[in-house]
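This report concerns only the one structure given below.
Here the complex is missing a single protein chain, while all its other protein chains stay put.
For chain A:
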Amino acid sequence: MPGNRWALRYCGNMLSLTIKEVSLALREGKISPLELCRKCLKRIKKTQHLNAYITVTEELALKQAEEAESRLLQGVYQGILDGIPFAVKDNFCTENIRTTCASRMLKDFLPPYNATVVQKLLDQGAVLVGKTNMDEFAMGSGSTDGVFGPVRNPWSYAAPYREQSGGAEDDSEWVITGGSSGGSGAAVTSLTSFLALGSDTGGSTRNPGALCGAVALKPTYGLLSRHGLIPLVNSMDVPGIVTRSTSDAAIVLEVLQGRDLKDSTTVQSPTSHAGFSEDFDVRNLCVGIPKEYHAPGLSQETLAQWSRLADLLEGAGARVREVSLPHTQHSIVCYHVLCCAEVASNMARFDGLEYGHRSTEDSSTDAMYAASRHEGFNAVVRGRILSGNFFLLQQNYERYFLKAQQVRRLIAEDFEHAFSAGVDVLLTPTTLSDAASYSHFIQADNRTRSTQEDVFTQPANLAGLPAVSVPTALSSRGLPIGLQLIGPAFQDGMLLSVAHWIEQRVGFPSISNYEVPNK
């Protein structure tokens, strides 16, 4: 009786459901994939002012949703994500769909293949609704430095912030999403997609996760394939997962993880490690509070949340103890040097010859290269390439590059010591404070902002560890505050279990509890 299949309609706001809920509703026939897709596309239009998407793949999305619909009508499920709309940061290659890295360099680039993580989602029957906005080549922490303009935080338009920032008429004080995966953060929190892929090199998924009030997972390095992710820093890049709940993040992680023949740095997760559980018992848990994560500039409210969660865990029987990660302070400097060095090397591929922007300058090959890169890259990218080349000069190699690699080991060892001394998970802030207004944020340059914004996030990248940001409360300004959990390598499942335990107790509100974030 296919005709009556969708008769039992879902009455609530289907867009604010979690993946788990919407997947069930799709299977039970309470929601039609096509209707769901149309609603997402409609909402993308409605929230266009957020500038969360660079490309909306409307036609393709409707086609995919139609296919999902006919599958479901026949009772054939391709996977748990069948029919569920998702978004992808615009630095993951998508076959014949423009992939720009928010740069003039790639503004017309049509990749001939899908990134492995994108392909895995499509294989599940998930529906791609668009490519999300970001900082150019993922270099930034605000999603303010891309060629398509800054991303606006959906909470800028929700009641809690509007009411205290001086009324609905004035939107000049809108706040940033954080970055560099700001479009993915905004897409998930503004309810235009159920999950989004970000990338995380120094915090680029967790930072917008915290500022937008989403769950943001940076998996263990090597757990997810980087094939098709346009590289920033090969030794630190990981695909990130942005969702509205920890259970959803666990579902997506399960789908995406695993060895990929096309990425030799992928590793199979050891089977001995516990997977995600919604009934995690924190009584056996030892939570470390790294004292160095009370860094200069930490806001009182974020500190209060940190303390509150420590209380919460302690009150439930977890052992909470202070630990020291003594090299934390130097981590951001180490990251700065290694990032620039790898960027200098990675960006060498963009020469205008085989793909990407090509200048009309044709007096010589080198002149064409220089002119194409001059025209194609923004000041931030050029600055990092030049700094990286400086650090890699023969006379500087030891002083900067090798030195940074040595400090990297010390940072990784700090974590090892904490975990081998019995700590299961580290609890820290994700960012120094809630989201800054755009006008305030752009008063300092990109490097200064990244130094401030990535202070708590990049150590996990240097050490390759899994980390997740969980929203815990709204600040006095009506903006999300997130806390971060960092775990030992390949304990992503356990990490999400602890995050789930927290999530169930903090009662962080969905944006749908407030008015629709219309401009």
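The working rule: contacts are C-beta pairs under 8 Å (C-beta built on N, C-alpha and C of every residue); 3 or more make two chains touch, one makes a residue touch a chain; residues count from 1.
As a working rule, contacts and distances are computed from a predicted model.
Novice: Looking only at the UniProt record of the hidden chain, which name from "Coatomer subunit zeta", "Pre-mRNA-splicing factor rse1", "NADH dehydrogenase subunit 2" or "Glutamyl-tRNA(Gln) amidotransferase subunit C, mitochondrial" is the right one?
Specialist: "Glutamyl-tRNA(Gln) amidotransferase subunit C, mitochondrial"
Novice: Identify the residue among A:Tyr53, A:Phe280 or A:Phe377 that touches the chain left out of the display.
Specialist: Answering carefully, the residue with contact to the hidden chain is A:Phe377.
Novice: Out of A:Gln48, A:Gln406 or A:Ser439, which is the one that touches the chain we can't see?
Specialist: Of these options, the touching residue for the absent chain is A:Gln406.
Novice: Considering the whole complex, which of A:Lys63, A:His273 or A:Lys291 touches the chain not shown?
Specialist: A:Lys291
Novice: Looking beyond the chains shown, say which of A:Ala68, A:Leu81, A:Cys101 or A:Ala473 touches the absent one.
Specialist: Considering the complete complex, A:Ala473 is the one touching the chain left out.
Novice: In the full complex, which residues of chain A touch the absent chain?
Specialist: Contact residues on chain A toward the absent chain are 109-110, 112, 159-160, 163-164, 167, 221-222, 235, 259, 261, 264-267, 289, 291-292, 294-298, 300-301, 303-308, 310-312, 314-316, 320-322, 327-330, 333-334, 336-337, 340, 344, 348, 351-355, 358-371, 373-375, 377, 379, 382-383, 385-391, 393, 399-400, 402-410, 412, 445, 447, 451, 463-464, 473-474, 476, 478, 489, 504-507, 509-510, 513-514.
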